[in-house]
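Missing here: one protein chain of the complex. Every other protein chain is in place.
Right after this comes chain A.
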Amino acid sequence: MLQKKICMLGGFAVGKTSLVRRFVQSIFSENYLTTVGVKIDKKSVAFPDKTVDLILWDLAGEDDIGSFRVSYVRGATGLVLVVDGTRPATLGVALTLRERCEAEFGAMPFILLFNKSDLTDRWAISDGEIDELKQRGWQVYLTSALSGEHVEEAFRQLASMVAK
């Protein structure tokens, strides 16, 4: 059995819990309920040659990076960095959290999600910025937990990366 721990990282209210709910249960709620501590979900991703069980650690978002408990990430084999595409400052939060994890546990595969792509009139990230991140060889997706756009695709990509 292939079982992999994955941590959801990002600022508060970027949609980490909603992305997990969309991916695991295929549902979305408009109500915002902040996560305190951590909640764990599991979802199997099937490939032709194997099945990977992703253990998704939905960590509390941070507005103060200093209070982030990096110990939750122990044992993780991959990261989902989540950015709110309507709040540019959350990109910096996600990247800083990744640095903290790598400093503690070493480099590990990750995907970078610009979430809330359905909010086109409030979108605040330029295509140029996204292209530049892609050119670093990063796996970058524009996702919407509301519509489900690119959510499945992104998690599958991460599953294939951590299963190698």
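Annotations
In the analysis below, contacts are C-beta pairs under 8 Å (C-beta built on N, C-alpha and C of every residue); 3 or more make two chains touch, one makes a residue touch a chain; residues count from 1.
FYI, contacts and distances are computed from a predicted model.
When the listed names "Adenylate/guanylate cyclase domain-containing protein", "Ca-activated chloride channel family protein", "Peptidoglycan glycosyltransferase" or "Ferredoxin-NADP reductase" are checked against UniProt, the chain not shown comes out as "Adenylate/guanylate cyclase domain-containing protein". From the options A:21, A:87 or A:100, the residue with contact to the chain not on display is A:87. Of the residues in chain A, those that touch the hidden partner chain are 1, 3-5, 12-13, 32-40, 42, 55, 60-61, 63, 69, 71-72, 74-77, 86-87, 122, 124.
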